[in-house]
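For this depiction, one protein chain was excluded, whereas all remaining protein chains were kept in their positions.
By written order: A and B. Residues from 1 in each chain.
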Amino acid sequence: MSEFIMLLLGGLKFGAIYSLAAVGLIALHKATKVVNFAHGGLVMLGAFGAYLWIVELGYPYWLAYLIVPLIIGVFAATLEFTLLRPLRRADLFATITATIFLGIVLSEAYRMAYNVEILAVPVFWKGSPFFLGDVIVTRDQFWVSAGALIAGGISIAFFRYAPAGRSMRAMASNVRGAQLCGYSMDQMTGLAWFFAGVLAGLAGVFAAPSKGVSPELAVSIISAAFVAAVVGGFDSLLGAILGGLILGITETFAAAYVSSSAKGAVSFLLLFVVLLWRPEGLFPERAGRNV
Amino acid sequence: MSDRIAMLTKSFAPSCLIALLLVGGFWVGPYPQYVIAFTMTSIVAGAGLAMLVGYARCITLASGAMLAIGAYSSALLALNGVPFLWALLAAVAFGLVAGLLLGVPSVRFRSHNLAMVTLVFQAVVILLIREFKTLTGGAEGLRTLNPNVFGISISSDVQYLVLIALAAIAVLPLISGLLLGAFGKNLRALASNEVGSRAFGISVEKHLIVAFVISSGALAFAGALNAPRQRIIDPDSFGIILSIFSLAGPIVGGLGSLWGGIVGAATMRLLPEFLRPVADYTELVLSSMVVLTIIFMPKGIVGTALSLVFGRKAVARTALTIRSTSAATPAIRPSQSETALVVENLSVSYGAVKAVDDVSIAIPAGSIFGLMGPNGAGKTTLLNAVSGFVTPRQGGASLFGKPLLKMPIHHRIGNGVSRTFQQVAIFPTLSCRDNVIIGLGHNSIPAVLARSVADVLSTRRSQEEARQANEALESVGLREFADLPAKLLSLGNQRRLEIARAIVSRPKLILLDEPVSGVSDEEIETIAKLLRRLNRELGVTMMIVEHNISFLLSLSDYVTVLGQGRVLAQGTPDVVVRSQEVRHAYFGEERSA
Partner (left out) sequence: MIMSIARRFALISALGLFLGGSVAANEQGVTSNEIIVGALGPLTGATAFMGAPGRDGIQLAVENINAAGGINGRKLKLVFEHAFTPAESVSAAKKLVEQDKVFVLLLASGSTGAAAAADYVRSVGVPTFNMFGTTSIIREPFAGNVFHGQVTDGPAQAKKFVQRIRTKADAGSKVGVLVGTYAFPQSTLKYLEPELKAAGLVPVVEQFDQGSRDFTAQLVSFVRQRVKAIAVLGSFSEAGFAIKQAPEKGLVDVTWVLDGSGVNDAMIPIIGSENTRNVIGFSNFPYFHAQADEPIKLFREMWAKRYGSPPPGRPNMYDTVSYGDTYIVAAAIKAAGSDLSWKTLIVAWNGLKDARPSQLGGVDVIFPESFTPRDHQGNKEMGDAVIKDGIWQVVR
């Protein structure tokens, strides 16, 4: 039984990281209709930023959770402003393919700049683990799971209730209408990318101790975030969170009870099953479609 | 005759390129020959991807898996003593089947979901190759043998070059022929406008499945040809990175173009050779190149080069005066006493909203029937139900006695129903003539494949289709623009093009959805005259939905007014205009008790 719970908690920690990454991905999609395959690259940069801040520069760890996401947010907004602007008028095919390759550009640029296989980042909350009977819960496990989920929850609240969040949703559903109400498309899009970058950077800082900083982080994160997003429901922030948790837990249990090499296949099979059986996701925001 | 030569030249041009490369290969050393051989196979793969990615705009991340299937199946067969050419054929067969397995579940999805499903296929194939160690050698790889062709062991670079060239020359015309003919045009049509495609008989799903099948076969072919030279094939060689960079080929070369796929694939294959001095930067350079191409040079290498060479075509603004259709076409004039379309108690709901509420209408054959009503009245919904784009909750409809509602959309054109759309659903990248040819409705897969062959050979059948299209264009005054891409037309002319497309199959019933929306006053007058003339000359029944009341009332023989999903009034225009219900719905006039 304790083994079961430990597996559950293990899957929960990574699931929480996937959830936070997926929230950033979905938030951008909701605001701009862009599916940003480069999101994993932004998470990787966030993890790298955490390494620089904490290990190389030696500044206080807790500050990394504030500063690094802001930096990545500004970077993402700059990317949008300089490079991706022409894509606003382009079709879906162009934006998807452009972001796929942009993700590779980010990973490779990082590899060029810092040619190291992996960089280690220490955990945030040091100390001895908690014991619940036979079950061991490390402080890091607790912090990452709780922290990432809370961050995800705050994001949802922000998008639903805060003025900036609501204006982004207005922009997404009706560009002309929102413009007539005085919203600037330039500003809104930039803001959306900024927030997506912030969420990516935050996911990176959370993920850095458990995953290490390497170019491969970008691919593994975007893959997981995507599956989480589809499983939860691509336009639903809450779905993104739940999808991430489902993915993390399913992967771990599959590795334990089916076969350890099944782990890689599980995320894809999960994706496939959900797409075939319920393409709008398990927790969509709007049930059914309008004609 | 000159058409035939032109078409055949275009189909065989890629093979000529291969032949040129082969000849060039004789004069260089073994290493360049090695590179040229791989470039040739990448050209075949590029042609296949042009079909799926360039024409059909499907984002596929499964190219690596297809290359792997070709490589492993041919290598394993060769290791078991099967002569190379048979192994190659078998590999292609495996590729075709794999394309079917991938295509069937995938084609219900679009854009990023489609990409993800192909990614699933990619990951699963690689995983299976890795897991079945005893068969495939697993992660450590499989050693491949030199090909054995008619008893000769192909070991030197020159021999290999000749083998690959011959294989590529044989296969490329098959792909290019399909792309140049009707199949390629249909793919481009459905990539630019699905709704318009379905309305004229193009089953989007089936076309996409065929595209998946053929492109997978081409990829498997390339993989099988490459395998012997790679000496060891392992799952990592065919991973997601290969899929992603294969996708780059058509994008960099130019979408919607066979040569775009070919040039792009060759470029992606050759660039790393030139980047050897800065090999660390290869992937960075390649991916940056793709991003910059998408953003700043969206037409790709071939597209941009063509634009520069041929310059901008004159924008087709005004159409000439409309001439009558030629007398040679007999008008099918149904007797006025027949009823063309009968709608009985039709109801359509969106959730709790009743868009169409128990509507019954009867349209006499050969008449022009107007459907009007204020916003939200349910006019377009009713039209969509009759044309198959929306499923009614209850009720029935029949065309000349034949029940309509159970028919899928793409069968309606074959039964004599065609339509135009509120938001113009023409195919912008195709020429006006090709737009209209699609309107003929011969778009089932067997027909399309046969027509592609006919197009390449420029047979009488294909010329007849072109003639009919020209005639239809003539009758709407667009004959001058037959060869121009439809996107260059003004909105008014695009609406005329839609009408041409709708009449070319001599349908029994044409449904027109706001045919003059957004069109200038002058043009409205012209289109009204056009529609009236077509109705009289061809005897075709028309149902027109319009907001422009004067247009509708002056044109229609009969009118039905809908309000909030229900029929408010029916009859001739002058009767309906005086109806109190109608005046209440439009002007808010009080009904008298």
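A few remarks follow.
Keep in mind that, in the parts below, a contact is a pair of C-beta atoms (placed from the backbone, for glycine too) under 8 Å apart; a residue touches a chain by one contact, two chains touch by 3 or more.
If you're wondering where the values come from, they're calculated on a predicted model, not measured in any experiment.
Of the chains displayed, those contacted by the omitted chain across the entire assembly are A, B. The chain not shown here is touched by just one of B:Ala139, B:Ala170, B:Leu491 or B:Val575, and that residue is B:Ala139.
The chain not shown here touches chain A at positions 3, 6-7, 10-11, 14, 55, 108, 111, 114-120, 122, 129, 134, 136, 138, 141, 210-212, 214, 216, 220, 251-253, 255-256, 259-261, 263-264. Where chain B meets the omitted chain, the residues involved are 26, 29-32, 34-35, 130, 133, 138-141, 143, 155-159, 162, 226, 229-234, 236-237, 276, 279-280, 282-283.
Heads up, the rule we're going with is that only the chains that are shown with their structure count from here on.
Between the Cα centres of chain A and chain B there is a gap of 35 Å. Considering their complex, residues 57, 59, 105, 108-113, 115-117, 119-120, 123-124, 127, 131, 240, 244, 247-248, 251, 255, 280-281, 283-284, 287-288, 290-291, 294-296, 298, 350-351, 390 of chain B touch chain A.
Residues 35, 83-84, 86-87, 90, 92-94, 96-98, 100-102, 104-105, 108-109, 112, 219, 226-227, 230, 234, 261, 264-265, 268-269, 271-272, 275-276, 279, 288, 290-291 of chain A are the ones touching chain B in the complex.
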